[in-house]
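Beneath this line is the structure, given in structure tokens, with notes to follow.
Removed from the display is one protein chain of the complex; every other protein chain stays in position.
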Amino acid sequence: MEPIISTKDLMRTFGGVTALNLVSLDIYDKQLRSIIGPNGAGKTTLINVITGKLGASGGEVFYRGQPITNYSVHKRVRMGICRTFQINSIFMGLTVYENIRIATQLHLGGSGRVFARRTSLKKVNQEAESIVDRLNLNEVAYQSVENLAYGDQRLVEVGIALACDPKVLLLDEPTAGMSPKETRHIARLIQELAKEVAVVLVEHDVELVMTISDRLTVLHQGGIIAEGPPQEISNNCDVKDAYLGSTKWAPLLETD
Amino acid sequence: MASVIQIILNGLVLGGVFLIVAIGLNIIYGLNRVMNLAHGSLYALGAYFGYTLVTGKVLLFGLDFEFGGLNFFLALILAPALVGLVGWVLERVLIEPMRDRPMIYTLILTYGLMFLIDGLIKANWGDTPHYIIPPEFLQKPVYIGDFSYPAYRFALLVGVAVVMGLLMTLLNRTRMGINMRAAADIPEMVSALGVNLKAVRVGAFVLGCVMAGIAGFLVGPLYPILPIMGHDMLISSFVVIVIGGLGSLRGVIVAALLVGFVQALAEAVITNFAMVIVYMLMAVILVFKPYGILGEGKFE
Amino acid sequence: MSNRTNQAPGSLLRRWSGAHPLSLGGFVLVVAGMVVLPLVVTNPFYQNLWTRILIFGLLAMSLDVLLGFTGLLSFMHNSYLGLAAYAAGLFTINVNPESLWLAMLVGVVFTMIIAWPVGWLQVRTGGLAFALLTMAFGMMYYTVAWKWHDVTGGDDGLVAAIEHGLPKVAEEGMVPYLDINLGPWNLGNTSDPVHVYYLVLFIVVVAFILTHRMVNSPLGAVLEAIRENEERASFVGINVRRFKLIGWLVACGLAGLAGTLWMFLERNIAPDTMHAFEGAEVLMMVLLGGMGSLWGPFLGAGIFILLKDCLSSATEHWEIYVGLVVIFLVLFLPKGVAGLSSMLRRKPSENK
Partner (left out) sequence: MKKYLVLALTVVLALSLAMPMAALAKKPVKIGVLVPLTGIVAQGGQEMVMGIKMAAAVKKTILGRPIQLVVEDTRVKPAVAVSKAKKLVYKDGVVALIGVFSSGVGLALAKNMDQLKVPFLSTHVMTTKFYGLNPLVFRCGQLANDQTAVGNVQGILATPDLKKRKYYVLVHDYSWGHDAAQRFIKLAKANGITVVNPDFDRAPIKTTDWSTYLTKIKASGADGIYIALITNVIPHFAKQATDFGLMKTCRLVSGAAPGPLELEEGGSATYGIFGASDYAWDLQRFNPKAKKWNAAFWKMFKTIPSDAAAHSYVGAMNLFNAIEKAGSTDAKKVAAALRGISFDGPYGVVRISAKDNCMRNAAVLTETMAAPANPYGAKVYMKVIKIFPAKVLGPPE
């Protein structure tokens, strides 16, 4: 099977610091791939380079075999490479519904229509509503997102990415700052999504990662040190070293 | 040859005045994130205070009185201090309540303030142009062989150098200055270190106003003092800080001299579209270096 | 289901999404009032004053499309009014001294032709640099209009360039009055202040309706998204630069429209109309009226022009009072007059 996203020898440096070092990675459709690693391992940088927020210093990114390394962000999104942000990045002045709707509008088309009403794009509205339903945000659908609880804002963050009609969904710590209950909700959602599209999950909640992932990739100092199914990774010595080397992250593996 | 030297000196004088005004504007912007459109009016105020102190003819909306008049150099210290005092009041009353509002609102607020100050100047001092009379020895041209140049313009250049020296010492050697520079870069950290951010910001605003006052006083013997004298100066200094880099002090020095020279040279060589070149320069720099030639968004 | 957006209470910045029956009624009432106005008050001074307010309202509204709906700041939007006015005026005196609509077209198209490459350049930079670039270009236009004496008439304005125009126009010594024709019918002439008023009112109302449709269209939704969060907008697939450029061109086109109307009203344009301080005043109209509501800028323009006119007639020291009022309004009406009305309108329950 052809990977949906692959990177080949991807490099990214900031000044003299190497954030990504020869990262080669294949991500397949309908797979839940998690990327873990200590702080500063380059996880978010990897997502940024794949989605085009940052350019690559070397190496290539492929989408279904096609090189997209120099594509602009919006072009990649149109191809189906969508993401969420570690720190909420949503349209604060708009309602939940509008937040979702703008994303559906972009992939379903109609943005060039200058004098039509927004309501006239029936398909767009229906899909936006179905996504709002799916996220369980019906009750607050017409509230400005700035008035929402943090957990709900986090859901909107995921919802926007979802509404872009993703083929690959890159989620950057979607559960950060959420309550256990909300985390369970999100986890269920992610598992469901992985049945439809490829999901790349960057997550600190190791317990969550271990239970829901199909495959894990461990980054350390910008390079991949291990890759495989969760079970295999948790027994991997390199990974333990990487985490244990920095005491701050040690407890993470002991959550079990 | 003589005219080449003259053009260079003209450019230096223009640039020097731009420098003092613009650096004040940039200090205010760097620490307060306020684009102070009333800066030109404070510059005018500096000139009017200077005129009042030197002549001793005090106009106070009808409550007029006279005293002997001060020494030029004493007034040079006092007039900017008075402008600083005005700046302090403005900061407390108008700028502080606007701290959390988007910048465009302070922009409009200070635009209103410009109207107000200009109007008050006009109401108090009238429309008659004035000059500050410099000491006798600065009134005549200096002759170096065949070459001559007004003594006061030389004195102004010295004044600019001294003021810049003092400013740099203040910013680099004193606690207040060091706090200011740090606060411009990372306000959160500075307030965590126990520095009173509010005081630093007030200090910066007052310092900026003092600079405007100094510039106003320094040009008093050179240009006519009029209620609208600050308008063009405001636009020029705005151009200077954009070219030099918003918030960047080193950038302003380079940009002020650059704009001064380009203006002096262009006026002399290709009179008609001189200023278009300056604005083109501004556009080109903004496109390639959005933070200005030396600006990295840093305050130093 | 599809009318769910109409029930949306809407945030402060975004009202009138969907023509609610009440707002539609209000709009019709206001327009009807303005249609009747010159019949009630026949003094040409007021007709002239209202025409000016409408033109500046249109200009302020065009800036609001940029500022309130796309999130971009133009310091010197008046320069695009000036460009269009110069273009329309020069076209009338040099090419065709008869057709009003052609002059209008030329004015708007010329403005867009200038605005296009400038906008292309500007959208390549971010927030503050964009705003500062508008200033750089605005000052450039100003300087050219002021210095290119042979074509523009320099500091004196277009009246001083008439002698280079068509012999017929040069003889008359002024940008000619134009017939307002609609197909074969003659509806009036710009020499009559009432006719100019109705022309301007008509154009402004049409422009308002179209702009209103636009900001509520799918395109408007895209611009809104850019305003709210540029980065996220690109991550939902929006070509941010292209849509910023579209927003910019719409705003400049509308400003150009206002500029051609200015030319029909004043028959003259001088560089001082393009000065940076006038640009700040347009910004003030938007902020005083209320950013993000299309009608707010009209109110802002009305308030500011009336204020300046009345005060400058009343006292030589009008600057003091204008300054005081502006400071007062900025301090105590943070969202402008439109914001005040929505503050009154907003039910406490919405703030839970």
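As written, the chains take the letters A, B and C, and residue 1 is the first residue of each chain.
The rule is simple: contacts are C-beta pairs under 8 Å (C-beta built on N, C-alpha and C of every residue); 3 or more make two chains touch, one makes a residue touch a chain.
Bear in mind that the values here come from a model prediction, so they are computed numbers and not experimental data.
Student: Report, in label order, the displayed chains that the undisplayed chain touches.
Tutor: B, C
Student: For chain C, which residues reach the chain that was dropped from this view?
Tutor: 22, 26, 29-30, 33, 41, 43-46, 48-49, 52, 146-147, 149, 153-157, 159-160, 173-174, 191, 266-270, 272-273, 295, 299, 302, 306, 309-310, 312-313, 316, 318-319, 337, 340-342, 344-345
Student: In terms of residues, what is the contact footprint of the unshown chain on chain B?
Tutor: The list for chain B reads 2-3, 6-7, 9-10, 13-14, 122, 126-131, 139, 141, 143, 148-150, 152-153, 222-224, 226-229, 231-232, 264, 267-268, 271-272.
Simple rule for what comes next: only the chains that are shown with their structure count from here on.
Student: Could you tell me which shape the graph of touching chains takes: line, ring, star, complete or other?
Tutor: Its topology is that of a line.
Student: Using mean Cα positions as chain centres, tell me which chain lies farthest from chain A.
Tutor: Using the mean of the C-alpha atoms as each chain's centre, the farthest one from chain A is B.
Student: Taking each chain's centre as its mean C-alpha position, how far apart are chain B and chain C in Å?
Tutor: Here the centre of chain C sits 34 Å away from the centre of chain B.
Student: Measure off the straight-line distance from the CA centroid of chain A to the CA centroid of chain B, and report it in whole Å.
Tutor: Here the centre of chain B sits 50 Å away from the centre of chain A.
Student: With touch defined as at the start, can you tell me which chain C residues reach chain A in the complex?
Tutor: It is residues 1-9, 11, 13-14, 17-18, 210, 213-214, 216-222, 224-225, 227-229, 231-240, 243, 351-352 of chain C that touch chain A.
Student: Residue numbers of chain C touching chain B in their complex, please.
Tutor: Contact set of chain C toward chain B: 67, 73, 121, 124-126, 128-129, 132-133, 135-137, 139-140, 143-144, 147, 276-277, 280-281, 283-284, 287-288, 317-327, 330-331, 334.
Student: Quick check: in the complex, which residue numbers of chain A touch chain C?
Tutor: Chain A reaches chain C through residues 51, 53, 72-74, 77-78, 82-83, 85, 89-95, 97-98, 101-103, 105-107, 110-122, 124-126, 129, 142, 144, 146-147, 160-161, 163-164.
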